[in-house]
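Omission of a single protein chain aside, the complex is shown with its protein chains in their original locations.
For reference, chains read A and B in written order, and residue numbers begin at 1 within each chain.
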Amino acid sequence: MKPLALHEDRYFDPAPAVRDKARALYERTKDLPLVCPHGHVPPRLLAEDEAFPEPAALILEPDHYIYRMLYSQGVSLEALGIPPEGPEADGIQVESDPREAWQLFAEHYYLFRGTPTGAWLDYEFSEVLGVEEKLTGESAQRVYDQIQSKLDEPGFRPRALFDRFGIDVLTTTDPASSALEHHRQIRQSDWDGRVVPCFRPDAAFALASAGWREEIRRLGQQTDREITSYDGFLQSLEEQRAFFKKMGATSTDHAVVEPVTQRLSEQEASALFDKALRGEAGEDDQRTFQAHMLLEMARMSTEDGLVMQIHPGALRDHNRAIYERFGPDSGADIPVPTEYTRNLRTLLNEYGAHPNFNLVVFTLDESSYARELAPLAGHYPAMRLGPPWWFHDSIEGMRRYRRRTTETAGIYNTAGFNDDTRAFLSIPARHDLSRRVDANYLAGLVARHQLSMDEAHEMARALAVGLVRETYRLDREAHAPAGRTAE
Amino acid sequence: MKPLALHEDRYFDPAPAVRDKARALYERTKDLPLVCPHGHVPPRLLAEDEAFPEPAALILEPDHYIYRMLYSQGVSLEALGIPPEGPEADGIQVESDPREAWQLFAEHYYLFRGTPTGAWLDYEFSEVLGVEEKLTGESAQRVYDQIQSKLDEPGFRPRALFDRFGIDVLTTTDPASSALEHHRQIRQSDWDGRVVPCFRPDAAFALASAGWREEIRRLGQQTDREITSYDGFLQSLEEQRAFFKKMGATSTDHAVVEPVTQRLSEQEASALFDKALRGEAGEDDQRTFQAHMLLEMARMSTEDGLVMQIHPGALRDHNRAIYERFGPDSGADIPVPTEYTRNLRTLLNEYGAHPNFNLVVFTLDESSYARELAPLAGHYPAMRLGPPWWFHDSIEGMRRYRRRTTETAGIYNTAGFNDDTRAFLSIPARHDLSRRVDANYLAGLVARHQLSMDEAHEMARALAVGLVRETYRLDREAHAPAGRTAE
Partner (left out) sequence: MKPLALHEDRYFDPAPAVRDKARALYERTKDLPLVCPHGHVPPRLLAEDEAFPEPAALILEPDHYIYRMLYSQGVSLEALGIPPEGPEADGIQVESDPREAWQLFAEHYYLFRGTPTGAWLDYEFSEVLGVEEKLTGESAQRVYDQIQSKLDEPGFRPRALFDRFGIDVLTTTDPASSALEHHRQIRQSDWDGRVVPCFRPDAAFALASAGWREEIRRLGQQTDREITSYDGFLQSLEEQRAFFKKMGATSTDHAVVEPVTQRLSEQEASALFDKALRGEAGEDDQRTFQAHMLLEMARMSTEDGLVMQIHPGALRDHNRAIYERFGPDSGADIPVPTEYTRNLRTLLNEYGAHPNFNLVVFTLDESSYARELAPLAGHYPAMRLGPPWWFHDSIEGMRRYRRRTTETAGIYNTAGFNDDTRAFLSIPARHDLSRRVDANYLAGLVARHQLSMDEAHEMARALAVGLVRETYRLDREAHAPAGRTAE
């Protein structure tokens, strides 16, 4: 039987004047390597390279896009087999049979009609896993069997898929205090896939959070220092950045609710840090400290060249009951309006024209695209606008992004695509969708006589690979050998 | 003479690949019944079932969309025959000849080009009233005559039109203190049209408004109780909700400037209520009380099953002179930016996963669609996103709505269409436009190979009828007989 076919013109405008050009543009980018500068695939996956246990663990469990949607229609996370973090206190049973969870998922698969999750899953089923029919409640168990039979083949182990997907480099996201054990393991293996860490110190800046002191302890331990002062803290951060860089990192990442940046004197910063060590720091202290540390991260980036990313605007764990039961990243984060012009001013005035500084700014608030972000990225040399993020990483989201930012910032102040996923199998699906939508956008410009096809071909290539390499300093030639021999 | 023809492909994309699919989808939804879960048609109309007096009173007078636009171009409400509420103090004469008002309207009809009001009126003229030519200053009196001759026929009385329009159920909007006299009258008549009330207690929560004490008095009277305390107030609300439900209601509705929700202790709520009874409550007190009462309304909904609607974000009566002369709902309400993520958090954390709770949230701030509302509706089981409202109930408004919300929330977390009108004749026009635009949206997804036609047919039906029935608990079978025999 042939696998379920995806249409070769999917996501293109149906008007022939656009569609034919989109096809031609996509034809030349579809086989380019996948450069992945930001994401959440656990490095353990590629370090251990074990076969995926079964379909539900592979598809359902890591994907909060999926269980978020099912939860919204009354399906509990327990029924999907998602294990709670806390004890099963209230007598709700977690589904232990993955086939039952899969059945439930399949019965609700219609909810994803018209969503990017639906598009990615269709791709995974058809192109990656060779599934032969549409997923429905009726076909659920047969599809499960088809996937399971693939997972038993060696060609479906993580490293084999990595190679088959054509991944050029995969960046993970790692806490500042990490020993990068899995990255070390990958580098010491005989596999030559390029997997690099990204330095994410959020937990170390969250003065008022319950886990802060533990994170500081780990960070100290990792750098052979007991951190008892702001000075020591800065030193440990710098040393860990150097360690991450040695392990292949080219970037840092910072998640904040508001992207406010503010310069504290060293005394002020020290005083806040000491207050936190005494366990007395509150939310306001944390906010001030984060605003200052974003500046310090920018300063260090001008020195060590790590590309700085800011991902602001998500109010985490909006649903307290879900958070208390399942912990963070359970599908209950909700965006808030986000201001950039005033908030980033201090940072951009200090470092926005520094020749060794690349700053990639993301948003969950699309109203800022044309109003703030394109004007900022279209002015400051250091700043690049990150691709459509999270809820906006979708066909319409990408369309709005290009239409609202290109006219002010051009495409050359944008940072290329990133898949930002923890669902390993969705990586090629996401890049494919992005390349198609970009091809279609450019085809529209050609069809309206704003570009020539030659220009569009150049731009399509830049959007697929060139800009992301340049922005994230992930050039293949310059890096590959050095990366391989760094240890 | 044949009536002025509307084009059969109106509002569809002209590209044949989309248009033909849109046609096919619309073909199967156009004759489905009209389910109307929210609107402002006066129940008196259907209780008394009198012939409409003449065209201006039918078309012009109830429609603030119309006189708002004419006012913006310097036409006074008086010249349109809109009667002021206060005395004619300043010597401005109100036009008493409806033919003169009609003439003025016709001369300015070009202002509605490209607006939904223009589209609805064209439908009313052509499809409902059989008008034979385009309305202009030149044709004004002939069109008036054509309409008048229809209004004299028995088939153009309200109940006959209700039946001819295929209205399955029509929900009105009624103050919490209402005796629902007209609803009673309808139920006691031999006509079997289903007209149900909706419980709207805004006036009872507006502690600082001039009319609050009178509203409380009426609410008490209606429940055989003198309301002298917060406790009694809650009891009266619960009893009136039960009465509305007995009279067929399935929903409540709440208009606030900001959708903030906040839990007060019973002491705090009582203290505010007592302060208001003493006539000492200010704007801040009112805001706090409203925020608390939204939670109480949600709690009661979990108990009695009435679906809760929140319509936030309109600054009412922006134009003081118009308000003072003509009272509320005179076309001078203007939207303000509206925040949902933080404001609704308390309510959603308390009741957002309750199995007996349906919450429909509306917005006048489209920037919240993709940023806040789709993520919230795409997570919390109780929440559904209301359709494009008021200024956004339009072709482009509906398009933006689907494009910004479907990818995150899917269509199945949206609440279906509602016409929200006080212009009775516009009901079929509005449903028709909505079904066409939804058909066209789905046709676009099919043409871009994101859906199959089978899926699109299912979705079109859900958008036209299924979702609204489910969200508002307006299922035909379950309700109809009970409703008929409730008295």
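Quick note on the criterion: a residue touches a chain if its C-beta (ideal position, glycine included) is under 8 Å from a C-beta of that chain, and two chains touch if they have at least 3 such contacts.
Here the structure is a predicted model, which means the values were calculated and not measured.
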**OP:** Sort through A:S177, A:S367, A:S426 or A:N440 and give me the one touching the missing partner chain.
**Re:** A:S367
**OP:** Among A:Q73, A:S229 or A:N349, choose the residue that contacts the chain missing from this document, as touch is defined above.
**Re:** A:N349
Original post:
What residues on subunit B make contact with the chain left out of this view?
Top reply: 6-7, 9-15, 68-69, 71-74, 110-116, 118-119, 315, 318-321, 331-337, 364-367, 391-392, 394-397
Original post:
Since one chain has been left out of the picture, which residues of subunit A touch it in the full complex?
Top reply: 15, 17-18, 337, 339, 341-342, 345, 348-349, 352-353, 355, 367, 370-372, 374-381, 383, 403-404, 406-413, 444-445, 447-451, 455, 458-459
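The rule is simple: only the chains that are shown with their structure count from here on.
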Original post:
Taking each chain's centre as the mean position of its Cα atoms, how many Å separate subunit A from subunit B?
Top reply: 41
